[in-house]
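Removed: one protein chain of the complex. Kept in place: all other protein chains.
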Amino acid sequence: MLVVMKGDATPEQIDAVCDAIRAMGYQPAPMPGAQRTAIGLVGNEGPVDGSAIGAMNGVAQIIYVSKQFKQVSREWRNENSLVTIAPGVTFGGKTVPIIAGPCSVESEAQILASAHGVKKAGAAALRGGAFKPRSSPYSFQGLGKKGLELMRLAQQETGLALVSEAMDEAGAEMVAKYCDCIQIGARNMQNYSLLKAIGKIGKPVLLKRGIAATITEFLLSAEYLLAEGNTNVILCERGIRSWDTLVRNTFDLSAIPVVHKLSHLPIVADPSHGTGVREFVPPMARAAVACGADGLIIEVHPTPDKAFSDGAQSLRLEQFADLVPELRAIAGAIQRRIE
Amino acid sequence: MLVVMKGDATPEQIDAVCDAIRAMGYQPAPMPGAQRTAIGLVGNEGPVDGSAIGAMNGVAQIIYVSKQFKQVSREWRNENSLVTIAPGVTFGGKTVPIIAGPCSVESEAQILASAHGVKKAGAAALRGGAFKPRSSPYSFQGLGKKGLELMRLAQQETGLALVSEAMDEAGAEMVAKYCDCIQIGARNMQNYSLLKAIGKIGKPVLLKRGIAATITEFLLSAEYLLAEGNTNVILCERGIRSWDTLVRNTFDLSAIPVVHKLSHLPIVADPSHGTGVREFVPPMARAAVACGADGLIIEVHPTPDKAFSDGAQSLRLEQFADLVPELRAIAGAIQRRIE
Amino acid sequence: MLVVMKGDATPEQIDAVCDAIRAMGYQPAPMPGAQRTAIGLVGNEGPVDGSAIGAMNGVAQIIYVSKQFKQVSREWRNENSLVTIAPGVTFGGKTVPIIAGPCSVESEAQILASAHGVKKAGAAALRGGAFKPRSSPYSFQGLGKKGLELMRLAQQETGLALVSEAMDEAGAEMVAKYCDCIQIGARNMQNYSLLKAIGKIGKPVLLKRGIAATITEFLLSAEYLLAEGNTNVILCERGIRSWDTLVRNTFDLSAIPVVHKLSHLPIVADPSHGTGVREFVPPMARAAVACGADGLIIEVHPTPDKAFSDGAQSLRLEQFADLVPELRAIAGAIQRRIE
Partner (left out) sequence: MLVVMKGDATPEQIDAVCDAIRAMGYQPAPMPGAQRTAIGLVGNEGPVDGSAIGAMNGVAQIIYVSKQFKQVSREWRNENSLVTIAPGVTFGGKTVPIIAGPCSVESEAQILASAHGVKKAGAAALRGGAFKPRSSPYSFQGLGKKGLELMRLAQQETGLALVSEAMDEAGAEMVAKYCDCIQIGARNMQNYSLLKAIGKIGKPVLLKRGIAATITEFLLSAEYLLAEGNTNVILCERGIRSWDTLVRNTFDLSAIPVVHKLSHLPIVADPSHGTGVREFVPPMARAAVACGADGLIIEVHPTPDKAFSDGAQSLRLEQFADLVPELRAIAGAIQRRIE
């Protein structure tokens, strides 16, 4: 249930509604907007009778949210949410920031070369995995804390914002200490214990869509983060499982406008995992910008043939440098921009 | 097997290679290119020993085509094929023609309003179904010949090229008589009897990808058309079946660069069936152009709420008119153009 | 709309209702049942007002069929339909007939060895393709009429009923002449022109589920056959497309109880295409019988390693002979039987 206040409702009226919601046994979640405040009601599973509140002073309207998700929905908040992970790096507005870098942090030389290369080409943030979810227990699992320290070093040299994945609560706290944004990988999209733990940490989160998740399930997982009080959530489309073996995943770009319709949260696109094949990354990155993605996350490696993981889908530095101007032109064509 | 001739090979040398292929029991298929001629070998199922031909005068190289498809492949023909369905309406080159119109031809007033509207907005061709494949035998099945006559009337008034679907051999001959391009629908992508019959007719064909077809199966179905001697084939990505119910299909745009890699045939995109939801058509049409689609096919209806079929995914005329300039800007950003 | 007559309704009352339906502009389709007659109404697309008929003598109830399919539905006919393709070979009752044989008819020796082998092991009918739908135009396309003649020869020697696939109208007429049951393959499940043509022929039909068809679409395709007056329709689950490459298809056995719930038509299972791997055929054939399949269709070949098609999924004759007693035991455990 959502209580929409009148444009001229006073703070006292808003407080009174919040008190009334608490008296019903739920939590109020006030959401100030440009024109008026809405107050969400958290903690109810089923329908709630809001008729008493509807009669209170300053209340314009009661909206019964029929969808399963609430705080992530456009009904809850009509304006786009802007999620800033570092000064000047904001998702959800006119600019379309690019997060680029290697799949895994492998060495100081590798991450520094990556960082300088993508910075020069126009990236706003650096990606790099220190904790790697791998299908096989015998595959490279990441450098852990050492990897995060190398990310920090790369930040000091380039000023890039940092994004890195966490796979459990202890790892999330470590990533939060070193980086600007915690990534939750596709395999953990429905790891609710992790979602709750990261929601409590409060750092900006990049939540990837699970490989077979519906958009509704995707938004419900984001709801877990918001329900813990963390509204700085960036969604990420990264391809879904399909039957064609010519690509690694089926890049479901229509998820971009679908999410924009249903939710106020920004959504970025990952054409590297979305296709899994280097030469398909540039056209699909262009397509992602064209259909409204609020950012991109692209795997770039100085020497993809020697990468510990995901080499086949990583762009070379010079390919990335060639791609950014194309993306800028596409962004310009739809009145957005890439810095 | 493909015999690549040297750039300065003489006509006599080419003829001699063709004779040698015939002597082996196969059909030669010479393909003159800008720089050199290649000669394909048709009629073999398994591997062929081409060593004797490799030693002939004028032969540069023997390429053993390992993929299941041949005449549709880039190995067979390296340059993009240009498919012209009417004067000035060519797919596969720099321009990106738009085919627009209603799902079904419903009445003279409806098809004329559609044709004038899309023509004015910038479409190059008119779509409109006279024979409709419907899941239910009790749904509207199309106006048949009467529908084709109305299409022709619309052409006389506007000059638009005509594209319409055929579902069987008799229908194909009728569509060929009235229209410029025969559409084979997704449900008939593996109706091999129809593919053979339409291949023999020789008119340009728009072949839609089946709802669960791999790209390889899609190209093999096109191969049926080329194997009958019809090289004027335009492929069409129109969405594949997936599990999310917020869209009608999952629009698999990465099929565009994948097909461009594997085949010389042009491929257009159908964001109307690709999403099934009117408001998602404009962003996905933009994305299709951005990733390199050689054309678009879009459902447009003067009064979608009263459409006999597919009303929910049809753009209104004014929405289509607003969309074309956006598409033009995107095309311009990647050095292509929409007339 | 379905008019359910009282148990003691007279033939005159039934005729009067039929006349009334005709007067409304529709076709009546009387369905005599063990306890009472129901009269379906054919030819309406949208809802019909049946209140006048509801007041006629002998009418027990008017049922408004909300589902898209009608004549195939349990509401239309509550008792299982029995489909007899040859004397003693009936699908939908207590017995579970087995159709077995090679993918393609290849030679006289091959089809006769197959027929004698499967007959001896307990099969009731012989399968064998004379017209083969192949993904590649360069693959073996079947022996055509010659193949059907060889099937007939095998029948003369063994007495087995014959099932063979048709891909177009001309082929269907030829199959109807030589065989007891016309198979419509998965790729043609939504080839509506073929469905209409075969519906008119009137021979028993085995309709295979398309590779990505929902059960609703599957039943709607069967509805095309019944709408032409052909009620002798056997459905067939043969696996759907999925992402795992260890099997050729995902054998969706829950389609068996789902179809039994929604429709009165019998449904058989094809574990050969359902798995695509010889060693998985016996366990999945057992599973199909256990969950209620009304028959099985299994690929068996005297020398699978030399088969022109589908060798990898064909049982050897001795494997089939070992399987039948297992299937008999499973059938017995659920009060059904295999002759």
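Chains: A, B and C, in written order; residue numbering restarts at 1 for each.
Simple rule for what comes next: a contact is a pair of C-beta atoms (placed from the backbone, for glycine too) under 8 Å apart; a residue touches a chain by one contact, two chains touch by 3 or more.
Just so you know, these numbers come straight off a predicted model, no measurement behind them.
Visitor: Of the residues A:Q155, A:N191 or A:S314, I need the one that contacts the missing chain.
Guide: That would be A:N191, which touches the missing chain.
Visitor: Pick out which of C:S242, C:S272 or C:S314 touches the chain that's been left out of the picture.
Guide: Residue touching the chain left out of view: C:S242.
Visitor: Looking at C:Q13, C:S139 or C:T214, which makes contact with the chain not pictured?
Guide: Hidden-chain contact among the options goes to C:T214.
Visitor: Among the options A:Q61, A:S107, A:S139 or A:Q156, which residue touches the chain absent from this view?
Guide: Touching the chain that is not displayed is residue A:S139.
Visitor: For the chain not shown, which residue from C:N80, C:T250 or C:Q319 touches it across the whole complex?
Guide: In the complete complex, the chain left out is touched by residue C:T250.
Visitor: Would you write out the residues of chain B that touch the absent chain, in ascending order?
Guide: Residues 241-243, 245 of chain B touch the chain that is not shown.
Visitor: Using the document's contact rule, name the residues of chain C that touch the chain not shown here.
Guide: 212, 214-216, 240, 242-247, 250-254, 256-258, 261-262, 274-275, 279-280, 283-284, 286-292, 326, 329-330, 332-334
Visitor: Determine and list the chain A residues touching the chain excluded from the picture.
Guide: Considering the whole complex, chain A reaches the absent chain at 42-45, 68-70, 133-140, 167-169, 171, 187-188, 190-194, 196, 210-212, 216-217, 220-221, 223-224, 227, 241.
One rule holds in what follows: only the chains that are shown with their structure count from here on.
Visitor: Starting from the Cα centroid of chain C, hunt down the chain whose centroid lies farthest away.
Guide: Chain A.
Visitor: Based on mean C-alpha positions, which chain is nearest the centroid of every protein C-alpha shown?
Guide: B
Visitor: Let me have the rounded angstrom distance from the C-alpha centre of chain A over to the C-alpha centre of chain B, please.
Guide: 37
Visitor: In whole angstrom, what separates the CA-based centres of chain A and chain C?
Guide: That pair's centroid distance is 49 Å.
Visitor: Name the residues of chain C that each touch 2 or more other chains.
Guide: Where chain C meets two or more other chains at a single residue, that happens at 241.
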